[in-house]
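See below for the structure under consideration.
A selection of the complex's chains, in situ.
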Amino acid sequence: MNTVNALIKQINGLKSELSNKDFLLTWEQTPQELQQVLAIADALKTLREENIATKVFNSGLGISVFRDNSTRTRFSYASALNLLGLAQQDLDEGKSQIAHGETVRETANMISFCADAIGIRDDMYLGAGNAYMREVGAALDDGVAQGVLPHRPALINLQCDIDHPTQAMADLAWLKEHFGNLENLKGKKIAMTWAYSPSYGKPLSVPQGIIGLMTRFGMDVTLAHPQGYDLIPQVVEVARRNAAESGGSFRQVDSMAEAFKGADIVYPKSWAPYQVMQQRTELLRQNDHDGLHTLEQHCLAQNAKHKDWHCTEEMMALTKGGDALYMHCLPADISGVSCPEGEVTESVFEKYRIATYKEASWKPYIIAAMILARKYAQPGAILQQLLEEGQKRVK
Amino acid sequence: MNTVNALIKQINGLKSELSNKDFLLTWEQTPQELQQVLAIADALKTLREENIATKVFNSGLGISVFRDNSTRTRFSYASALNLLGLAQQDLDEGKSQIAHGETVRETANMISFCADAIGIRDDMYLGAGNAYMREVGAALDDGVAQGVLPHRPALINLQCDIDHPTQAMADLAWLKEHFGNLENLKGKKIAMTWAYSPSYGKPLSVPQGIIGLMTRFGMDVTLAHPQGYDLIPQVVEVARRNAAESGGSFRQVDSMAEAFKGADIVYPKSWAPYQVMQQRTELLRQNDHDGLHTLEQHCLAQNAKHKDWHCTEEMMALTKGGDALYMHCLPADISGVSCPEGEVTESVFEKYRIATYKEASWKPYIIAAMILARKYAQPGAILQQLLEEGQKRVK
């Protein structure tokens, strides 16, 4: 329990306003706030491993709103709620985009009378997902101000069009574990690179989340993609500014090999070009199935020109000592396993398979930490209480 | 906690047989029983606000059976179960009408081995919903008598073809809160009126629930609708009898303006005529899609003749002091917001938006109160125990 005590001490020493704001983009949080979430997640994971229950809620609902299919995120969120003592309740709105205005305002209040957390995943429509979350947040604030809601539920961004903060923070927690501490990440080279996949339309939020967050801790971040596979320009600008402020660096290259050279960490993953996502958003809004089909055909043909963006043994040999840490948010498109040709070869993936599982295992704790930080101005004190009460999770 | 103590005292002083019967129609309960449910709901809401947990069940299932789509009622029921410590489990029968007889009897028992509550929403088929609930109730009674079930789950009517008791009781709880107490409702004028909506086929259970319940407390209830938009005649008869017994009044008029004149409370809401619901039930049973389409077209044309049944500023000006309390079960059809022309103008709705949210916020507590009253012969004693134990809901 020395670990937990040390973490609590660290948490108490960090200045944080997280109990007064939603964690919707990592770059809206201060470095100390990010560190606090990491430390809370670590404490919760350690308590769990020590068989100490972390149920701070004795009843209460956690709402989930998933606007596309999801297994991993759904289970991570469900696990986080369960860790804290909340019961999950799914809001099934259909997969169509929700009307804004009165509907959002009303629904947000109607589902929240007994809710302590609302997790939203909305990454299909460029320009809409994060905006929708803010609209929900404002409705909840209003509900509290008007005396409709007894308290403000934590709003959790489970992936939007701009960022995927629970993924990026889980990835960072994994890097912290792998390299020992955050300090050790300074000067580490990480390559966030596009990779070929036989599908199209994968969201931008993972690469954007990675370059938006990893540039905060003095790392040397390289973004690599074929020409035309841009991310949202404003997010790239955020990454550039972050790097300058944190004492790290940020650069863009158009070659996977170039990005891999000397890298400590590689994150090869497919995504759709920003411009394509804009067109796709428009076509989805218009329900233009023919247009969507034509766009898909065009993009798949375009993708097929870049099959050499493939994380192979040869590519890995270019990295530092030939054994950079391979990362992926999963599921990866593994050549010859989940598809004929994909993002990564079977032999590379197999070597890092367990590492990617451990990377993923942080997500429930990151989400739980975000909820805890939003609900308690003194999260250290509540963890201290859990530790002292020492209720067994399993008899 | 003085509030809760006073409520417990009140609860203890009320004569009630609610632990021995299902609460399927408000008019089958005595005035004291209705008051008891209101007082229990109030106590539960206050305990929650004071951060005292109300988990009387340490494990147990609450089953939900929804035979049509529902967000609000689903969340209210889930919240009620969670408040009491039960886990929700959904019985998904598809949306087709369930066979009766052996299937009902068997299913009711199969899902209830570990169940403490069963909530059913079945409002599509006139003559069937409430009857189905009674069939389930009889099967549960038999299961207990035969030693199959260890105890009788509470059966909750989450809306049927005849009544919507959780809605009507939540509405009444809101009126009690708004006007200070039940006594103050005596002599208040409430207008339950039809209003235009661009959809057809909205159930009769809300207006029927309102006239069936509000006539119990000495209110002056006016039911208003265009000619032909009748409710189930037997329910209108119930309202008439109730009013006579409670010292209030009940009248029917065919003009919204007439109903609004001098009203303290207005409840403008669309519904489908009783005769149409009968035809619709028959067509649904026969799976006659063409017939349903023809009926819908006919009804929409009929509705369109009554667009002047619209809750406008001018209409509101007719009410007492020009500021009657506007009520709605939500979602309302708001002209220019959720539809081009609807039940209420945006300006009227906006003025009462927060009021309608507060009205809705009672539903989880009303449902929880109904479960509590069904499970405990001495609900006051169990509330007293919760109060004394004082377990925190949130650490």
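In order of appearance the chains are A and B, and numbering begins at 1 in each one.
By our rule, contacts are C-beta pairs under 8 Å (C-beta built on N, C-alpha and C of every residue); 3 or more make two chains touch, one makes a residue touch a chain.
Here the structure is a predicted model, which means the values were calculated and not measured.
Asker: Tell me, please, the full copy count of this complex, given that what is shown in place amounts to 2 chains.
Answerer: Copies present in the complete complex number 3.
Basically, only the chains that are shown with their structure count from here on.
Asker: Determine how many degrees of rotation, between 0 and 180 and to the nearest 5, align the Cα atoms of chain A with the equivalent atoms in chain B.
Answerer: 120
Asker: At what distance in angstrom does the C-alpha mean of chain B lie from that of chain A?
Answerer: Whole-Å distance between the two chain centres: 41.
Asker: If we count contacts the way the header does, which residues on chain B are in touch with chain A in the complex?
Answerer: The contact residues of chain B facing chain A are 48-49, 53-55, 71-72, 75-76, 78-79, 82-83, 85, 87-88, 330-331, 334, 337-338, 353-354, 357-358, 360-361, 364, 391-395.
Asker: Going by the contact rule at the top, pick out the chain A residues touching chain B in the complex.
Answerer: 56-61, 87, 89, 91, 99, 101-103, 105-107, 109-111, 113-114, 116, 143, 146-148, 150, 375, 382, 385-386
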